[in-house]
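Heads up, one of the protein chains got dropped from this complex, but the rest are sitting where they should.
Up next is chain A:
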């Protein structure tokens, strides 16, 4: 290995909190060679982001960094902002996870790129603008002349991330730090963005430090990987070795956390939920309507899971709400033999206990002012008013036990629980009412992979124990493959393809499904194909249409 251009020694980060100092990074060593791609992998809370924030002088106000981070021999830790500003944005640049909020919403994107050019490369306004257009073209944003004056909200998530990349490349950096750059994007867009970064890396010869939780990406993209946990390095080595012969249990656990296996097929049974030609239309001004869901039909039997998969904006969550009569829809939904479409809230109430829902965000879905016991028991006060308080409490504790939580936790408040535990609480709140069907809207998408695996196992066990029917919505094909009997692929409010899980994944009938599957399971092949011919726009991009 040549001499590293970035060399971190015994870096420690701590945050002052009301409960005393919290150490987020506990002494990390890291070397990055010129032109190298290094992945820093870890679950949430591992300190992987704070490590680089500290090196770049971007810690929150209550954070302090100790130790050393040298860029080409210059110590960055403790460097005054004025000197640090000569390095960051010019020699070391960053792409962040949140394409929605990382750009200034009040400034045209071209101006934001030009600003860094004027500050670091001292270009004139005109030269900076010309270079900005070139950069937008380099990151393959269509119509760059026009896009320079676009505001962030006028661009899609993928387009914004391209703008961020253009900004990162503007001053020809030595090091690009990519902090979960594709986590918020759809899989097909993710494949495109990664292909773009990989291609630019070979053309411009910069080093890349890739911070991610996604091992798929690591394998497809990086040469070396560092596994972090609780602010420490667990294991470090080249990608091939770590994937084939991991030394640490933790690494093995991460590798095994990818969802796998398939659900045993449910025995045939008469359907309990039947949707015919469901449509949801939103008015979008001037009398125009947007068909968020258009002519979708579906049946659901006890013990069965229908997986609904699609990218953002495909209408899958809207369909879920329409199935439960949570928003006005056309068409007909029958629960057992009762048509429930169009029932008023009062008329709907007798059926609510049988049709429950679990939401994506375990932080927003639980009232912060109620104890966990109260949250789980609340539905019983409506649906089983004949029960006494003691009986309700007992049932809540039983439901908590069923999702693997100690009944003593019933007195605590949601903020005392981790994301995975909160999602268990949300599931307990649904099953305490003894539902016949559960609609699960991205129930594991906000969780770490290892936690996701446990929650999926719990859901499968509950289904087997109570013969529950699931509508399982996810953007993650690996999850859908592991849990569903049948799969519906949605795009733009319509069903593109549906069928038994094995058939969809082994022999997808439509091009769109093939793209999704390739982008989700075969990232390496896509990147390899793109890199050998970077100008060929792969079929995935025709779908994404960024």
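Following the convention adopted for this analysis, a contact is a pair of C-beta atoms (placed from the backbone, for glycine too) under 8 Å apart; a residue touches a chain by one contact, two chains touch by 3 or more; residues count from 1.
By our rule, contacts and distances are computed from a predicted model.
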Listed names "Spore gernimation protein GerK", "Enoyl-CoA hydratase", "YeeE/YedE family protein" or "ABC transporter permease subunit", matching UniProt entry of the absent chain: "ABC transporter permease subunit"
Hidden partner chain, touching residue among A:14, A:46, A:116 or A:305: A:116
Residue among A:29, A:98, A:361 or A:374 that touches the chain left out of view: A:98
Residues of chain A (touch criterion as defined above) contacting the omitted chain: 56-58, 60-61, 81-82, 84-90, 93-94, 96, 98, 101-107, 115-116, 119-120, 151, 153, 164, 167
